[in-house]
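Take a look at the following structure, please.
Take a look at subunit A:
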Amino acid sequence: MQTFLMALLQFFIILIISPFIVGLMQKTKSLVRGSVGPCVFQPYFNILKLMQKEVVLSNQSSYISIIAPYIVAVVPITVAGFLPVFDSNTLMSFSGDIIAMVYILALGTFFLALFGFDQGSSFGGLGSSREMTVASLAEPAFIMVIFTFALQSNSTNISHIFDSMRGDIFFNYPVSSTLALMALYFVTLAEAGRIPIDNPETHLELTMIHEAMILDASGRNLALLEIGSFVKTTIFLTLFSNIFMPLGFYDTNTIWTIGFSIFIYFIKMSTLGVIIAIGELTLAKLRYFRISDAMMFGFVLALISMVTYRL
Partner candidate 1 sequence: MFSDFIELIGAFVLVLAILQITSDRLYFSIKVYAIQSFFVSISILSIGIYSSSFDLYVSSFLTLVIKTFIIPYALFKTIDEMKIKREIKAFVNITNSLLVISAIIIFTFLLTRYINIGGSVIAKEIFPISLSIIFIGAFIMVSRQKPITQLIGFLTLENGIMLVATSVTYGMPLIVEIGIFFDVIVGATMASLIIHHINHDIDDMDATSLSDFKE
Partner candidate 2 sequence: MGYILAIQLIWTALVKFLPLRVVYVAQVFITAILFLGSFSYIPKVIHQKVIFQIKDYLFLDSLNILILTSLLFLVFCIAIYSIGYMKKEQEQGLSEDKVKTFYMWKNLFVFCMSVVLVSNNFGIAWIAIEGTTLSTTFLIGFYNTKDAIKASWQYIIICSFGIALGLFGVVTLYFATYHALGEGMNSLNWINIIKISSNLDPSLLKISFAFFLVGFGTKAGLAPMHSWLPDAHSQAPTPISALMSGVLLSSALYLILRLKAIVDSAGLVHFTSNLLLLVGMLSIFIAAIAIIGQKDYKRLLAFSSMEHMGLMAFAFGVGNRLGVFAGLLHLINHVFAKGLMFSSVGSVLVNFHTREISKIKGLYKSMPLTAVFITLGVLGITGIPPFNIFISEFLILTSALDAHMYWQIVVVLLFLVMIFGGFIYLFSSMLMGKSDEVKKEDYKMLLPMAMLLGMMIYLGITMPENMKILLNNAVDILSNKGVL
């Protein structure tokens, strides 16, 4: 019972902080640029506001537009059940296979792309085609990274990887691990739709990818799609900070150590968010046709990391 409660706690922590992380990134960017910017908690308010609004659907759209937002939101939320925050017992730890996790996430991307197409507007299809291109380019690198860590810890179960990475593995193979993390950073940028792959702030038709797909969504649908993208971002950051670079404090003995573990997790996530935000400010968005080069670069990094580990 206690482990179940802990798992539930971890699940909800991931869900709850996800809008905050995105808000923090926006705030950081605004502050560095010299403007005040929206409040850190603005994403929560946005979601609440959108939830109360009416859904307007194009008369060209089919049942896909009705179900897709739910799937897009539910898929990352399900995946959040896989991830440990401070303890290896998660909701899905009985079958927490990391490869399953990757392809469950792909299901969400697939339905998001369908949703884009289904609007019948020119931008939606454009965004979908771009999104699928980026996703398919990011996938090899992502799988490569995962294989590296799976090889290092001899398991594809997320909880096992979490446990063994918390041991000495990171320091046993520093070269391999660092390269894999660098590759994962690229994958994160691509999957979370950040600069230099995609710019979440723009609505410029030539460059937008994610925004193009959800351009026609409104009300509750938009809120669901936003939740999906927030949680997805958080999932990747959690993978980064907890699974593959488990530096921190993990202790479940007393209520206080649990609290402290959560606090440390929170700090780590905020730091990562700020790092990514600052990274975004220093980079320019890549031309669409250069994205394949960037993802290929990530793939090669992942490949080297595997080669340095295994060969």
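In the analysis below, a residue touches a chain if its C-beta (ideal position, glycine included) is under 8 Å from a C-beta of that chain, and two chains touch if they have at least 3 such contacts; residues count from 1.
How these were chosen: all candidates are chains of the complex that A comes from, given by their letters.
None of the values given here were measured: they were computed from a predicted structure.
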Touching chain, any copy counted, for subunit A within the complex - options 1 or 2: 1
Touching residues on subunit A, where the partner in the complex is candidate 1: 171, 174-175, 178-179, 182, 290, 292-294, 296-297, 299-301, 303-304, 307-308, 311
